[in-house]
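Removed: one protein chain of the complex. Kept in place: all other protein chains.
When the chains are written out, they are named A, B and C in that same order, and each has its own residue count from 1.
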């Protein structure tokens, strides 16, 4: 049986169900009891203040505390409110969290889930709006996922909470605030890591669009359809591990690859996928790989400038047209 | 008039000369007076304790302090001993340092130079050995340079100190400890940002090798020459801005591109250059782009494993052979 | 008491301006005319204006996300603030900072997005003041929640170690975002932490502008004399919710009532009226004048030109051709 839930409800439900299932699961973060965006709102009533733990404002230290708890039998879900703030915790995340299991020779896996919000367009300016997924892909030992539907939000979050490996879940503010809805089963389910989804079929070009950008790609597809260009849209869902098979099976068919992300261009998710394309999959390419991403500048406060900064339907359409 | 200096002396001399030239230049960092590796050794005798300032062990805060000094008329040279520790300062570096000039509408440029050591192979294990240049390329507003000769070390560092923009200088431990020597003019000179150097000419394949990896590439060239494969070796010197012209003029000639870095593969420097290659320069490519980089695992302590981890001459030879 | 009647009146006017600025911001949001959220400092005006009152133009200020109090206090005009808030090209940050106000001519180097990142920057500006042999002081204004941020610690350590001219001005408004201070603090006060570094401190009432001003004046004088850092903690109450989208269900209404009875603007007005510095009429006139200034600033802001796509790529690097 499925019902319609919005993105926020799906996250909230995933956490509540896993907390009921497993007493070692708990939530910590800044103001997770009231919940700044709402994903953990109301949970304190069911689970109490100990398991829904408000922390001081100190991102690196609360990440370390969550890691310590994970070393000692707990399965913490840590919220780092805005992804921008995760930069404060990069030492813990990149140097230690992802590496701990390895450098202890497998003795200490760290079953820790980090949830953090990405995305611009809400006039929050510099430092509250970035999509910094690419800052994490260099780090070994992490799993990175970014859902774009309520179904995936719940299923991936459950996989994350049950995983013995550290997982970072990126949640886009437009999906949280925008109330995007979708069918979610009543029954328990998970979405496995490393499995992309084809959101729309097409034979002219492969568009890999991460997270919220998938919706912009769907809009671009409508516009392009008017010119009889049929793009295939792939939502990777996992950033690490990446489902190369699904992406490059599509490229095999289309010969054209466009990668779309909200984050910045240089060294972004698109760079890595483009590099894979012109490496092992070079023979599949019939045209230059296109990257649609934000420019290498800070996110300006001015609404006019912020809108110019963001990749969107139009920049996807332009990129597809360059190769189709 | 040129003399022979080693890498460390070249750095030391650049700092001393700039400090003599400009009283607003000063050095701060952990133990910069004695100097853990030696780059700032002895400077305290000439310039005194105020201008060679030992700080507490607190990387994010000393970076912020250096930024504050740069906001108020000084030109600090900050040492973040091991590049691994710069992860502690990522909030300052990625969210604020590179973005400050922009978000203040040009009011506050930050003339700050950060020097930090990269490189493995010294049995220092996880967390003291990483080459994390790629962690910085996503951040807007920074200049990133990595010298591989004493000449470039001095010239790039002088450019950095004189620049009104924040610059991160990556110094490889093998170049510092290994005492690599080279000609350095007596006269004042600088090396401009964004200018690559062709270290060796060749027509069969273009090998872009960053920092210390250039030496491995030179060794690889010797071995490949025995099979009549002539590689062209490019040392970018600047990571940001990148001298695309020099790189792709070479690729135009060779049709083959191999990028070599000591850092990890995923989202690395090689990913960005490969993405450029299969984007704007797609028509130049006659073969798949090869990336030589470290695997996506932590740096193991065991000497046997560390040696297996590191990219080197052999991995470069293998990569070239795959396409030549 | 070092505060003259004239000075008190000046500070009163500034407090009115702050309140009016924030009320106007709230109104524009409610009317759907802007999207820019506000974090208002209603009820805390005596702190923001008291901590900036004793500063000289050459002194450096790091402010907070909570409203415009300290920026007005340091001399920013409603017009400049609205130009920036509305993202206009003529704003001091050319519309790029918006909420993150900076103004070089007033020695306001900027407002960080990551709470506490400026703790160490303030130490750095003070270090530069000392190295350059100026008698400039840096005032670091900060909320109690932010004082838990990791860098508070090495920043205070460096300030004390190097005896820097910096004043840490802690605004304890009982809240840290969506929770009470007791969710964040094992102690009642922030200030005694300073003792661990040998930094002298005071804890003062944050509702009385004379008290906040004079405590800050002492602290600034201490720093300016070369005696090193000083910390002052001002006790007040956040009458606004955390930000304009926060319904504030977690706030205890009785406690709020109690603090409301000691509104800093009312307290100051009473003092001015009692001391006959101002009449009720003159007060009315002053308030209307202040509101008119703000309304004018908003009008000018809306009328000003937006930046364009060319501006988007300006201001990142000083060097040419890098971007």
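As a convention for this text, a residue touches a chain if its C-beta (ideal position, glycine included) is under 8 Å from a C-beta of that chain, and two chains touch if they have at least 3 such contacts.
Model, not experiment: these values are computed from the prediction.
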Of the listed residues A:34, A:67, A:234 or A:260, which contacts the missing chain in the full complex? A:67
Thinking of the whole complex, not just what is shown, which of B:15, B:87 or B:103 touches the missing chain? B:87
Touching residue (missing chain; options A:107, A:226 or A:283): A:107
For chain C, which residues reach the chain that was dropped from this view? 148-154, 157, 160-161, 184-187, 192-198
Determine and list the chain B residues touching the chain excluded from the picture. 30-31, 33-36, 54, 56-58, 60-61, 84-85, 87-88, 122-128, 295-298, 300-305, 308-309
Could I get the residues of chain A that touch the absent chain, sorted low to high? 26, 50-51, 55-56, 58, 60-74, 76, 91-92, 95-96, 100-109, 140-141, 143, 163-165, 193-194, 240-241
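In this text, only the chains that are shown with their structure count from here on.
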For chain B and chain C, let me know how many angstrom lie between their CA-based centres, rounded off. 40
Return the distance between the CA-based centres of chain A and chain B, expressed in whole Å. 30
Shared interface positions of chain A, touching two or more other chains: 60, 84-85, 87-88, 125-127, 296-298, 300-301
Check each residue of chain C and list the ones that touch at least two other chains. 93, 95-97, 100, 112-114, 150, 316
